[in-house]
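Here you go, one structure.
Missing here is one protein chain; the remaining ones are kept as they sit in the complex.
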């Protein structure tokens, strides 16, 4: 590992380029609480393994991490279950929208990967069996990784999701019908909706992501939460499955393992070097932050750094 | 780039470990010519950007590259068409077996990526419009990249494929019905079957693959055939789509961009460092070389090197 | 209408032929209550429009009508909604198992027909909006049509279905996610499970079916519940969709509009002449009564009567 370059100028260049793009996207509006977020918010933060931090825009403002939580719940479940986890969820890209039930039917209740909603529900079920309050456990884990002890759920978002979450309820019941859910459907759904409703800033996400850049060890504490092999494998799943049905295109354009959420956040990893978080609430047709994805594309182009 | 380590001992360790696994796989037998290849053949070759070559087993024996040819035809087509190529073929993992027609119907004749058969037929069509004899052009390109001027087609294999190639014929006609094939169906199929029937050794494949390890420039000649950005993007497609419906699992286990073929070969790339080719004819249920994939998994584990 | 023949001898011939077939089928066992029914039960009843009744076997013993209820809830919903009903449910055969979610996804929450579970849930929702207690209304309707004022639900069956009904819950939530369910998911499911758990005998079912043989008018009372055109149309849907994914085969072999249930009952109609109900609990692989379908095939062969 050589010393990391000064990314500040690059972040500012990127911010100037991509901010206008938000106007071409569309803020998630399937629940009112998400629709309220101003479309012109933008933030980007880079944290390196040698301890430097760079940021631009509203990088300390928290937003709803939504599906980015799936990355952290996967980490938790993998630590408990090790390789046996893969008996209950696959690790192949889905080739279908993230909330499709079709594939689940063909594959008899084994979700294709942990980052589609069906897979995340199975992962949540793993946590629900292990913790009395799985949602609290996830929150504690995120506080620990980010160092932000005041992270919390947005209860209004969680409740709104629960009220409109018929498709997730369909999915959970469907998985249960195949015998791949141990806890009661409602228990799993409530935990899932609350995990998705955690609010974090780009700075906090970038810090939390360093674990994966650092081969499984939290840089701040030296704790080895994952083996290097496990960290490598999670990065692989991020790359092939982390950005919904656009993972191929995202790998093509950006070339970094990443997880996106409909709150407009994306967390990406450059193994051995850094974690980078970006936030812009307006989404493209695949549900990924439009300006956020473009910001990451510029980042790998301008720095010449990607996994490829 | 630091000096590459001495991979010879590692290759020998791997060979000893994985040779016995071939007994658990199954040599492709859908055409008699492929079925004749002894299941116990094994070879592995590593060529580094700093000019070192390591090999174990039958690394100079040629075998049918089959779908590995799809990587090189993609390179050729991308050089001609640049970004416009992606109007005719996607770059998303398919989530379906490599010769499925289902997805093609849903997506109106635009194959999901250039590495499923449907996509490779469209790529071949691009070559057929540009070259009087596309198959010869592909052969010349492979000779040039590998430095082996006597590379050739195995005509018996090509003819046998043509005789049994009803599913490929179905696919080509289907794509044509959507207007995404310019040349006559038979022209495209004949060229496709011949490209797949080129015979190369692991040593030759590893040399040919260096181009992609070297960001688009042939190390031997200094020729920049692709821009660094194009090379990065092809590596991304290899990682997400290069190993049929098992790309997610392959990325998870191996963590290298790679392209496999039913002849039992796999060519993998470690960007910035090396290309590695492996050959073992017995396949797993996804059509990838069983011992070959395991050899690559050991390679990244033992060297601690992967893109993640 | 000429005087109906004496069907008694025919029913006895049929009973002798088909009773042994039950051994080749399998009693529904997805809930314990249904699994308890002895596989060797058999009954058949023919009621003609000129007032004659023929029966063989346990024709006065009640069994769980299950999906045969879907015919009667359709009648009720059609009477209320007339042609507007078809905006919420189609009338095409499904080409898929009766509880598939795949088609529902492709068709955006509009079930293919009222006799697959998804369609019956939408029909139940129609009833739930109209009646304070839809299940009681269905029960009253069945009592009125059959003349059996003591018909009732089997609460143990209904509760058992509710406890194991994850797939139906998945379906109801999925339909709700497309906006095609007005009442709360649980309200619709509870009513649906109770309607399916009504117990009726072959004699009672045959009487209830006469309405459809008699072009919409209840013979006993002279009440015109449906227009002749509506009755004809329901017969058409029965023929094309009434026996799960085997409707084509059933039409081919039997040639009568019919509705089957997993309790082993089948109600069939010969328009202008008669209704025939059969019961044998052991099912074929499509979920239709094995001996029951064969009994109806013999019936149309021996009498030379079918709609074709």
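Per-chain residue numbering starts at 1, and chain names A, B and C are given in the order in which the chains are listed.
The definition used in the following text is that a residue touches a chain if its C-beta (ideal position, glycine included) is under 8 Å from a C-beta of that chain, and two chains touch if they have at least 3 such contacts.
All values derive from a computational prediction rather than experimental measurement.
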{"item": "Among the chains presented, those that the missing one touches", "value": "B, C"}
{"item": "Touching the absent chain when the full complex is considered, from B:76, B:185 or B:208", "value": "B:185"}
{"item": "Contacting the left-out chain in the complete assembly, out of B:7, B:42, B:63 or B:174", "value": "B:174"}
{"item": "Residue of C:68, C:139, C:172 or C:251 in touch with the missing chain, whole complex considered", "value": "C:251"}
{"item": "Touch list for subunit B against the chain that is not drawn", "value": "100-102, 105-106, 166-167, 169-174, 176-177, 185"}
{"item": "Where the missing chain touches subunit C, by residue", "value": "90-96, 103, 112-113, 228-229, 231-233, 235-237, 239-241, 245-249, 251-253, 255, 257, 271, 301, 304, 306-308"}
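Here is the rule we use: only the chains that are shown with their structure count from here on.
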{"item": "Labels of chains that are neighbours to subunit A and to subunit B", "value": "none"}
{"item": "Angle of the C-alpha superposing rotation, subunit A to subunit C, to the nearest 5 degrees", "value": "180"}
{"item": "Cα-centroid distance, subunit A relative to subunit C, in whole angstrom", "value": "48"}
